[in-house]
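The other protein chains are all here in position, but one chain of the complex has been omitted.
And then chain A:
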Amino acid sequence: MRGKAALWLRRALGVGLLLGVWQLASLCFSPLVLPPVPQVAGTLAWLIREPDFWPTVGTTLLRLALGLGIGIAVGSILGLLFGLCPKLEDVGAPFIHVLQSVPPVCWVVLALVWFGFNGWPCVFIVAASTIPTVVINLSHGVRGVDPELLEMARLYRFSRRKVLLHVTLPSIRPYFLSALEIVVGGGWKLAVMGEVLTTNSGIGGAITTARLNIQPDAIIAWAFLLVAGCFITQKLVCLLLSRRGGAPC
């Protein structure tokens, strides 16, 4: 318990330092360049009490969830297939490489042409960047399954389904979890970036409005909310998936 209290104390110290440096720096600039901490805190409180706060957050969350859902589903299937069948991976590798190395801004512009100004480009870029991360993690995971356990399963005549269920899937759980942590974190940033560039709704839309009204305090307040959202969703995913058996993450 003592150790935990000390840990939180050190973390609080880190946050305090960050805020202190920011506050000091804000003394040297106009509030239009770098607003002071109390002003941003006030804006944050005001934002949350606005009637359209939850609909705005909900819109972004929906896009994020759709993009992540599609990306994780497609990525998991491809990752398993690639891991189980290396020849298939040779065929799929260029596809993954393209998804991985084309910058998200290119995808945004392309998706805008394909889908229009309706929010789907956000879903698309989140999915497009989620797929390669999940595929690479899972295919590595499948190939990293303990060969001794596979031999054991073979000698005890496990069916393919049984091997998948009791050996392969539980073995790749840590790989899947780390992929999830990465894509959830990255997804938030991409969803909001997509919104800024292709819509006027959601958190990205609110940031655009703040930019047009020259309200850096609102932009920083939204950034805070994004950090919080990212942290909470990552912890939530971790908590949901580390329940049954095995070590927590």
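Throughout what follows, a residue touches a chain if its C-beta (ideal position, glycine included) is under 8 Å from a C-beta of that chain, and two chains touch if they have at least 3 such contacts; residues count from 1.
Everything that follows uses one rule, which is that contacts and distances are computed from a predicted model.
When the listed names "ABC transporter ATP-binding protein", "PmbA protein", "NADH-quinone oxidoreductase subunit L" or "Carbon-monoxide dehydrogenase small subunit" are checked against UniProt, the chain not shown comes out as "ABC transporter ATP-binding protein".
Among A:A41, A:L62, A:L149 or A:A223, only A:L149 touches the chain left out of the display. Of A:R11, A:R143 or A:H166, it is A:H166 that touches the chain left out of the display.
Although one chain is not displayed, its contacts with chain A can still be listed: residues 148-149, 151-152, 154-156, 158, 162, 166-167, 170, 173, 245-246.
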